[in-house]
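Here the complex is missing a single protein chain, while all its other protein chains stay put.
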Amino acid sequence: MTINIAGRNSSKYLQNRILQDPSFGIFVLLVLAIIVMTFLEPSFATGRNVTNVINAMMTVSFLAIGMTVVLIAGGLDLSVGSTMAVTAGVAGKFIIYGMPMSVAFLCALTIGVGIGCINGLLITKLGIPDFIATLAMLGIGQGVILLWTQGVPILGYMSGAYYYIGGLNKIAGPISIPMIVVVVISVVMTIILKRSKFGLQLYAVGSSPISARNAGVNVDAIKISAYAISGLLAAIAGIHIAGRTTTIPPLIGNGYEISAIAAAVIGGASLLGGKGRMIGALIGALTLTLTRNIINLVGIKSSWQAILTGSVLIGAVLANRASSEFSRKRFRRGKT
Amino acid sequence: MEEKVGLGRDTDFSRRSLLRTSALIGAGIGAAQLLGAPPALAVGGTANASLDKAIKDIVKGRTIKVGFTPPVLSENFTQIESAAWRKMAEFEKRFGVKWVWERQAPVGDFNAVQGTLGIVQSWISRRFDAIAVCTGANFATVQDLYKTANSKGLKVFQFNQPAELYPESELATVSNIGYDNRWQSGYLAGTYLAKALGGKGKIIQIWGPSGSDWTRGRRIGFDKALAENPGIKVVGEADGGYVRDKGFTAAQDLLTKYPDVNAIYGENEEMALGASQAIDAAGLKHWDGKTGILTIGADGLISGFKKIAEGKLTATVDIGGIDQGQNLIETIFATVALGQTVTQIINNPTQVVDKSNYKWHQAYAQWALDTPRKYGK
Amino acid sequence: MQDNAFAEVSTSKSGSQILKMSLISKRYQGVQALDDVGLVVQSGEIHALLGGNGAGKSTLLKILSGLTAPDEGTIIFQGRRVVIESPRSAQELGISMIHQELSIIPDLSVLENIFLGQESLITQRKSWTPWVNRREMAKKVRSVATEFGITEEELWRPAGEFGALKKRSIEIVKALVVQPKILILDEPTSGLEEHEKELLFGHMRSLQRLGVALIWVTHHLDEVFGLADNATIMRDGKMIAQTSIKGLNLGDLISLMFGTPAATLIEQPKIREIARKNGSEDRFKTLEVTGFKREGVLKDISFDLWDGEILGIAGLAGAGRTELMRALMGIDRLESGSIKVFGKIEKIGHPEKAYELGIAMVPEDRKVLGILSEFSIEKSISISKLVNVLKSGWLNAKKESDLASEFISKFSIKTPNSREKIRNLSGGNQQKVIISRCLNTNPRILIFDEPTQGIDIASKVEVHKLIRELASAGKSVILIASELHELIRLSDRIIILREGSIVGEIESVPEKIQIYGYEVVEQDILHKSSRVKV
Partner (left out) sequence: MKNQSKFSKMIAIDGVVILAAFVLMVIFFSLKADSFLIPDSIRYYINEAVPIFIIIVGLTFVIIAGGIDLSIGAVLGLSAGTSLTVSMWGWPFWMAVIVGVLTGLAFGLLNAVFTTIFKINDFIVTLGTLNIAAGALTVLTDQIQLTGTKDTSFKRISGMNFLGLTSSIWIALIIVVVFELVLLKSPFGRRIFATGIGQVPALISGINTQRSKFGAYLISGGLAGLGGVLLASHLNSVQSGLAGGYELTAIAGAVLGGVSLAGGRGSVWRAIVGALFLTTLNQGLLLMGVDPLIFQIVTGLCILVGVVIDRAVYKFALTFSTQTRESNSQFLRGKRFSL
């Protein structure tokens, strides 16, 4: 995350920056897929489909952003899916209990952050492997929401305003509230990552916790806050999806953790920590959503979906790898 | 062959359902008469003191331990369970039977079949009196399990299970309380849709996860309806995974490709509701009787009825969940407490519900749901 | 903590007592690491903290730099009793530490590394302002950075790109930008070249002039003289002595450190009798390297290795010494070049193959590259050649422990038993285990990369002795040592690398030392290895 200072961005430098971009490979793949589809499927490039895809990718985007933050800090959060379900439940139920929407949302967000903090504490203070800690939290969260709802979907919390939050009602043309929120969050997070102490320390903790500690960084605090952020975004995703589906089945979060991780990694985040960007998270989310969209449009038999998703995941990572390898070779040759 | 059987069942179920629905008015009791359960139990509304006394004497206030395991927790199965509680409460009052009710659903999605097997097995070793199962588990697998249950003297009942897909002779259950997915759900939906569209139009189908028995059954029925109405063309299909947001996304994608479709069939109500949302999201028009996009699902859930009232959902097939729940108890009581014999397949009436008739279906479901949660946790 | 954070600290003039740690005790679950240790430091002095491995130096420094808390004892800093809870609060007091293992984060830029964790201290902003302004930071650190040889340009490069000295400099700058009163240097010269050390000592002196008190931990006692003012000497968690360096000699220090007569530890340079063999026909080539090439690292390197000789490889960091060895072991792929082992052309594609051919390597940076931390001594020794401990195809516990105990007694490895985990051993003993690991494969060619890095002088001597014995036993040894003294004293022949190519060779070193004297040889090597490109 070295930043370029004035005078360094000569065309060659810029060129290398682009080529060495961690998610350059998948970006190329995406562009290719889009071009092919545009010719293959007239309804693909239509404004409506574009808005559909964008709206459909919102939930994963929120989760992927959170996941990226955790991955940068060298962690992993499997609990986002069930956290999303729990917080969605909180938002819905509380509204039904007659709380004003804002209060209900506040509770949901608080609980999301709370779960994140618990994850962080389990991992940093008790030294439980992140995989296990968040896996356990996944089960616990799912159990809680199922017990709470007894499996019955939550209904009757929808209101005019909530249709906007769900992105079902647009505010201007194709623009929906979730889109704005995603953009704002990713811009803010980008600034935080690139320009704030926290961001700096986040990357430091991720790439070398011991060195960071020696340098006087409070590693645990940073990690915990990373998980808290992930929890917060899971809560936001929960509030959003509750509005999108207008009903909350308790298992609504199932499998979302996987999508989130996949999206983050496709976007160039590394499970070894220290790498990852917001734009990457969004690219990843887009890739996953687009895959499904293309499957539906082209009319591929739905049973093939999982196979394709799996292949896309591995393919994307390979593509990123390949591109970076290539550019590194170019770069070295250029240097010597 | 398949056709023949189909038609056979077809006609005779419509006869039943006619009678059944007429008998239904009130509190949905009495179906038993036609279905093998003893007439005595049917005389619900006008309880007959001496009869109740006689049965009380046989029952001797015994306790019946029932295990109830749906494939997944959902609104549909909650309605069935509540209906069962209604009947249990009634029988407890009339015949002095005590109930121990344990509901255990495998955690996860429709594929969490290992869970179901484990649950049933545990009930077997705990010597329950009756076990009521609905599962996505494979037919052959569960039959083996049922056999062990029978050998231990437990009575196994299936509910809401597509038993019709398998030879009756191979069923190892005491009885299957349900309905016929082919002719009572898929076929009904298809024909209703065809009739409404005047025999011609383009439609989209959103199915549950491929391979499930419910999907297979309903598909057979729907295909038959399509065969009878060549004017109806299926332009697109997608997997909605039985859940709303997936159904929503799938419908959205298909609608962008075919904005000019006349109808969307959701194999279950959740997905149909998702489709109806997609119509709103796409700024398209809901079916108003002549124009717009018609949406039809199947289950008969309160949430569905609400949407029908709002005009967001054109129709749904009420698969008689409430009757299933009550029949289940009637049958268990008849076989376990009174030692009667019942028919292997007890199909409950189903009906396409739309604006014209949703009110009593809704009231009926609500009546069941309003049961005091005496038996459930 | 808070008032510490903004405590107004006046720059005290040299000579006045700035730090007084007294009666410090620390137990790590059940083990007495420190026992009533005291440390007194005058401002503006260079204070050497000496002691063998496990003497408790690092623990003491951890306490001082806020990494761990003492069980008992007081710390008085500038006349005020202080509690140091975290590295941060230490920094805020004005106590900075430069760790032995480089704590540089490669992914971050030099600048970011410098202000990581102390942003607010640099900009003097309130510590709660969440933002970092890199430009402002750059302005703040520029002057200090250039003084320690980091250019404006380099500030913005990823720190990973730079070598050991630059990284040290980065850490020094990092420590200095917050104007520390006390700077702790733990083995600051480890991994540095001779001339780099000189630069570093220069830096240390200039720090001293700035009135900064330096606490300096080192194993290289010879460095201490002429640089350190006072020394505190520790042994087994206790403070043995606190004296002025003046009037002391190496022997005194050693005997204080180890409680043993110095004579046994100070090396007597002696010529091994290989001269006899020179030219005689029963001498043969064990290794012939021709035309090693690897993009940007090695440029057409060719050399021979004879049986029974110690071939030293001199050169600065980045000259390609380690890279050459990695290539020999088949860890890195080469673009061109061929190897003859005992006259036979071989293709070494993987260390596995190298070991098969009888080439074994004792890697540098023991902690990271050397030990398999989770393994017991037994497993660590047998791993490279498990065949030796097989019995009808299965690993045999008896054979394994026998093997281990054989080496343990042979090299007098200090350990309760052969099942002890290797990571629990002291650096010297770990090194001995790794050497045993290599010898277990019965190699004919041994590669030692920085064999005495970070191990105390006692074990250092033993390792040297061992290497000599191996060579006398007819094995060929390739030795890499940044410490020229070590290299020259041990090697029979030295080849000098610069920027990936061989720039010189010195035959029969011991004789040369006898004839021209040690300094001449050293000067020759330094000159060749560090001459700027023409």
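Order as written gives the chain letters A, B and C; numbering starts at 1 within each chain.
Heads up, the rule we're going with is that a residue touches a chain if its C-beta (ideal position, glycine included) is under 8 Å from a C-beta of that chain, and two chains touch if they have at least 3 such contacts.
Note that this is a predicted model, so its numbers are computed, not measured.
K.L.:
Which of the visible chains would the unseen chain be in contact with across the whole complex?
P.N.:
A, B, C
K.L.:
For the chain left out of this view, which of C:379, C:475 or C:493 touches it?
P.N.:
C:379
K.L.:
Where the complex has a chain not shown, which of B:48, B:122 or B:291 is the residue touching it?
P.N.:
Only one listed residue reaches the unshown chain, and that is B:122.
K.L.:
Just name the one of C:20, C:399 or C:421 that touches the chain not displayed here.
P.N.:
Touches the omitted chain: C:421.
K.L.:
From the listed residues C:219, C:437 or C:528, report the one that touches the chain absent from this view.
P.N.:
Residue touching the chain left out of view: C:437.
K.L.:
Looking at the full complex, which residue from A:76, A:108, A:215 or A:252 touches the chain that isn't shown here?
P.N.:
Hidden-chain contact among the options goes to A:76.
K.L.:
Provide the residue numbers of subunit A that touch the chain removed from this figure.
P.N.:
Considering the whole complex, subunit A reaches the absent chain at 74-76, 122-123, 126-133, 135-140, 142-144, 146-147, 151, 209-210, 213, 258, 261-262, 265, 270-273, 301, 303-311, 313-314, 317-318, 321.
K.L.:
Residue by residue, what part of subunit B touches the chain that was omitted?
P.N.:
Touch with the absent chain occurs at residues 73, 102-115, 117-119, 121-122, 125-127, 136-141, 144, 209-211, 377.
K.L.:
Counting contacts across the full complex, list the positions on subunit C that touch the omitted chain.
P.N.:
Given the touch definition above, subunit C has residues 28-31, 33, 53-54, 56, 58-59, 62, 68, 237, 329, 331, 350-352, 354-355, 360-361, 363, 368-375, 379, 383-387, 390, 393-395, 414-416, 420-421, 423-426, 437, 441 touching the missing chain.
Going forward, only the chains that are shown with their structure count from here on.
K.L.:
Roughly how far is subunit A from subunit C, centre to centre by C-alpha average, rounded to an integer in Å?
P.N.:
Inter-chain centre distance comes to 43 Å.
K.L.:
Roughly how far is subunit A from subunit B, centre to centre by C-alpha average, rounded to an integer in Å?
P.N.:
Each chain's C-alpha centroid was found; their separation is 38 Å.
K.L.:
Subunit A touches which residues of subunit B in the complex?
P.N.:
Interface residues on the subunit B side: 72-75, 77-78, 105, 107-109, 207, 210-211, 236-239, 243-245, 248-250, 252-254, 256-259, 270, 273-274, 277, 280-282, 302-303, 306, 376.
K.L.:
How about subunit A: which of its residues touch subunit B in the complex?
P.N.:
So the residues of subunit A touching subunit B come out as 41, 43, 46, 48-49, 52, 55-56, 142-143, 146, 149-153, 155, 168, 241, 244-247, 249-252, 254, 292-293, 296-297, 299, 301-303, 305.
K.L.:
Can you check the complex and tell me which residues of subunit A touch subunit C?
P.N.:
1-5, 8, 192, 195-198, 200-201, 203-204, 207-208, 210-218, 274-275, 332, 335-336
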